[in-house]
Structure formats: structure tokens, C-alpha cells
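A single protein chain has been omitted from the complex, and every remaining protein chain is retained in its original position.
On to subunit A.
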Amino acid sequence: MSSPVWMVTKREFRTRMMTKSNIISLSIMLAVIVVGAVVASFFLDRETEGPSSSVAVEQGVTDLQPHLEQAASEQGLALELSTLTTDEAEQALIAEEDPLDAYLSGDPSAPRMLVAENADPAVVELVTDAVNAYVLTEQIGALGGDPADVGTALATAAPQVESLVAPEESEFDGPAFVVSVVMISLLLFALIGGGSMISMGVVEEKTSRVVELLLSTIKPTQLLAGKILGIGAYALFQIVVLGGALTLAVTALGLTEDIAVDVGAALGLLIVWFLLGYTIYALLFGGFAALVSRQEEIGSVTTPLMFLLFVPYYVTMFVVVNDPDSTLARVLTFVPFFAPFVVPVRDALGGLPLWELGVSIGLCLVTIPVLIWLSARVYQRGVLHTGGRMKLTEALKG
């Protein structure tokens, strides 16, 4: 395929990919994610090592030892067991370094638990479990039963919960909230990045006057389309690489188990909405940038568009995230400029019926040809206009 649009697309993508600054910034961001993952895993691993306790028993209560060990492993507690005399234990309990947590003596079915000052609740629980288990085993043995069978039977003795009415959806969900905010922030970042690259690219062609040479061989619409596609591909590449690296890092750390949201599916949906949102906003950025002729003037056309991006972002973050099923959220689902932010959040929070998703995507797809027409009209008139800033009405009238 070697149509002019494709060639412009290729050039836009290549010139952005191959710059030193791009390669450096992308490597730095990837390095930050990898280093962050390594550091996070280091801290997370330390936490899973968990607290450790040291318990000593008197010679007469060594029967408790297997039960203590089992209770410790069930509670995820590292246990250090030793056998001491009372005198030795009293010393060890008040030792400066690695003091003993508890000393058990007397009757194994109701041992005396000696501690330095306050009993560690975790240790009390551990010892209670162990003593209970010991007593149970003793009693079962005395009644002529098999303690192992009873243990297996007990392990499966739990109620199977079933509810008649589905639990209330969209209750505030911390991890889902975090995923939503990260998602729309990533989207905002990508849309702003793409939009400013497009407007700078359009103005660069105007200031360097290369546009006149280009327009002698291709149509303005082909040039604009190629630019939007090429920069879109580059922005998508960034979002996929960075989003993918983040997803991988989060998965590798096992964090996804704690998050109710399906991160992979969320990323997939985010890409769909990035493409829709990007197309909508890129057309505006591209068309409007043609109105100015100097890099310094870009702000005058991009500021209103940035505003147009920030409003749905904040509305989504403060209104939709808190109540994804509110009337406002439902209405904004069908407003193309808001939908790219509102819809993925509502979907991630589980409150979006499929038909609303379909209609929302449909409305965006219908808006795009209108924006193409508008943008092409403004771009065609603006792109060869040099000198001062061209008025929008002037470009639309023409």
C-alpha cells in the first residue's frame, strides 16, 4: 500500500518513534515501571514473611508442640519453639535481644502462660488454638474416635452462602476506584499528548512552509488524515507499551488477586475508548491548529480544546466514579465528548448495561464523520493562510 495517506502516516510515525528524545523517554518510563515493580515486590515479600513469635514450653507440656506448630502454620505465623525450664524461661522473657514471647507450663489442657508484661494477642490466639486442638484430640481419643477423621470432617464443615437478591452493585470499591482513576488519567495523558503532537505538527508544516510543497502533490485532507493516523499509531503504541508493562508488573506482583476489576479487560476497553476519544479530539486539534501560523500562537487554539478534555475528566473522576449509575453519568454516556472518560469507568465499576455501551460507541462513530467534515473544512482554509491568526468563522464561511 503506497497511497499518500499511508506515506504521510508512516512518516509521522517514524519521525516520532526514531527521535532520541522518544527512545530515551520511553526507556526511562519502562525502567521506572520495572524498578518500581522490583522495589514493590521487595517490600511486599518482606510483609509476607509476617511476624514471628518465639514460644517455649516446659518439659511436661511438650505434647502441645505439634499443635502449636500446626496452629502457627494455619495462621501464617513463623514460630520458634524451644523447651526450657522455668528459671531459664524467666531469663529469656526479659532478655534484651530476641526476648521470648511466652512460656507454657503446667497442665497441657489448661497451661499457665507466662509473659514479660502484656500478652501478644496473636500468641494468645495461637496458644488457645493449640490447646483447643490438644483437648479435642485427647477427648476424641478417649471416646475411641480417630482425631484425623474428625479434622478432615471439620475442615469442610462450612456454610455455602447463597442469596436470593443479588447484592447491591457499584458499592464503593477501593481498588476499582484506583483502577478507574489510573485508566482515565492514562487516557487524558494520551489524548493531550496526541492532541498537542498533532497541533504542533500542523503548525510546524505551516511555519516551515513545507506544506505548500506537500499540497502540490496531495490533498489537504490526505495530509491531515495521515498525520492523525500516524500520531495516533504512535500514541497507541505508547499506551500499549506502558499500559502493558504496568499490567504485567501488577500481575507479576500478584496484586491483581486483590483487585476485583479485570485489569486485562479494562486495558482492552481503554484501547477502544482511546481510539474513539483520540479520533474525536485529534480532528479538532488538527483542524484548529491550521488557524495559526506560529508555534507561539498554538496555545490560543489548544487551550479551549484542553479545557474540553479536562471537563469530562474531572466530571468523571468526581461525579461518575462516586455514583456510576447517577442520572448525570447515564446522560453523559451518550455525549461523545464525555463518553471516552465516562464509559470505561462505568464499565470498570460494573454498572454499565451492554446496550448503553453499544449506543455510546455508536454515537461516537456517528459524530466522527461530522467532525471530519468540520476539521477538513477548517484545515483546508487555514493551512495555506499565513500571517496572523485566522478566525474560526472566517475558515468555516470561506
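Just so we're on the same page, a residue touches a chain if its C-beta (ideal position, glycine included) is under 8 Å from a C-beta of that chain, and two chains touch if they have at least 3 such contacts; residues count from 1.
We take it that contacts and distances are computed from a predicted model.
Asker: Consult the UniProt record of the chain that does not appear here and report its protein name from "ATP-binding cassette domain-containing protein", "Acetolactate synthase", "DNA-directed DNA polymerase" or "Cation:proton antiporter".
Answerer: For the chain missing from the view, the UniProt record says "ATP-binding cassette domain-containing protein".
Asker: Which listed residue (A:78, A:95, A:213 or A:311) would be found touching the missing chain in the intact complex?
Answerer: Among A:78, A:95, A:213 or A:311, only A:213 touches the chain that is not shown.
Asker: What residues on subunit A make contact with the chain left out of this view?
Answerer: Listed in rising order, the touching residues are 2, 4, 7-8, 11, 15, 204-205, 208-219, 384-387.
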